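Sharing a structure with you now.
Missing here is one protein chain; the remaining ones are kept as they sit in the complex.
Let's look at chain A:
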Amino acid sequence: MSGVAVTKEIPAPATGDLVVLSNVNKHFGELHVLQNIDLRIARGEVVVVIGPSGGGKSTLCRAINRLETIDSGEIVIDGKPLPAEGRELAALRADVGMVFQSFNLFAHKTVLHNVTLGQVKVRKKEKKAADDRARRLLDRVGVASQAEKYPAQLSGGQQQRVAIARALAMDPKIMLFDEPTSALDPEMINEVLEVMRQLALDGMTMVVVTHEMGFARSAANRVVFMADGRIVEETTPAQFFSDPSSERAKDFLSKILHH
């Protein structure tokens, strides 16, 4: 699949954008981590967010399912403003899959149970149906044989693929990836990126915060470059990597691409 140029033409979505952030601001004390962020994510679009550390990428990603609250502005998902808390927020989070840098698999539950838990407790599925679905998903991400093990018995790459399966089990409308490969040993990064690439090809809407420029180049529809709490540039991967328009992006790319 390496030869596949994943530059899908994104049709203007008839049903409107899936995620719309308007004028979003957030502070951590003195630090203004999100500054007037406007961002639209269309259905089926793969948006890769890159930029220097501390630039607000992860905060942006986590704000979309309200793991971080925002100070002002609005986030609308599938036509509905992000609920503040309670039942509605839980329901929304079930529709938004999240994959973390540190995997965060439930340490006291088996791999299989990690993937069935949300289906049974949130989606109210029968145990049997949830089990079947979980095993299919584990098979899809290539860890079916590890189903009965506990997370600590798996490698980092395997754990992250289970985490992806756990998120997919909820049938999310969108998947958020918060630096999914940053905690992995180098030889395990590709197995995770491969799963993500496949997901992108299947038409999943994705927001991916990453330092993997190869993934951004090959799988993204759009690159969002963030620095110092602002979206400095957003464009196609081809444009961004060959001819970035901002000085900040040029500087960033020159530091990471020259070795």
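Everything that follows uses one rule, which is that a contact is a pair of C-beta atoms (placed from the backbone, for glycine too) under 8 Å apart; a residue touches a chain by one contact, two chains touch by 3 or more; residues count from 1.
Methods note: contacts and distances are computed from a predicted model.
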Query raised in the report: What name does the UniProt record list for the absent chain among "Acetyl-coenzyme A carboxylase carboxyl transferase subunit beta", "Probable septum site-determining protein MinC", "Amino acid ABC transporter permease" or "PduH protein"?
Result: "Amino acid ABC transporter permease"
Query - Touching the absent chain when the full complex is considered, from A:100, A:215 or A:252 - result: A:100
Query - Touching the absent chain when the full complex is considered, from A:90, A:129 or A:238 - result: A:90
**Report entry** Residue among A:76, A:117, A:144 or A:213 touching the omitted chain
**Finding:** A:117
Query raised in the report: Which residue among A:65, A:160, A:181 or A:210 touches the omitted chain?
Result: A:65
Report task. Spell out the interface residues on chain A facing the chain that's missing from view. Result -> 65, 67, 85-87, 90-98, 100, 102-108, 117-118, 121-122, 150, 152-153, 163, 166-167, 170
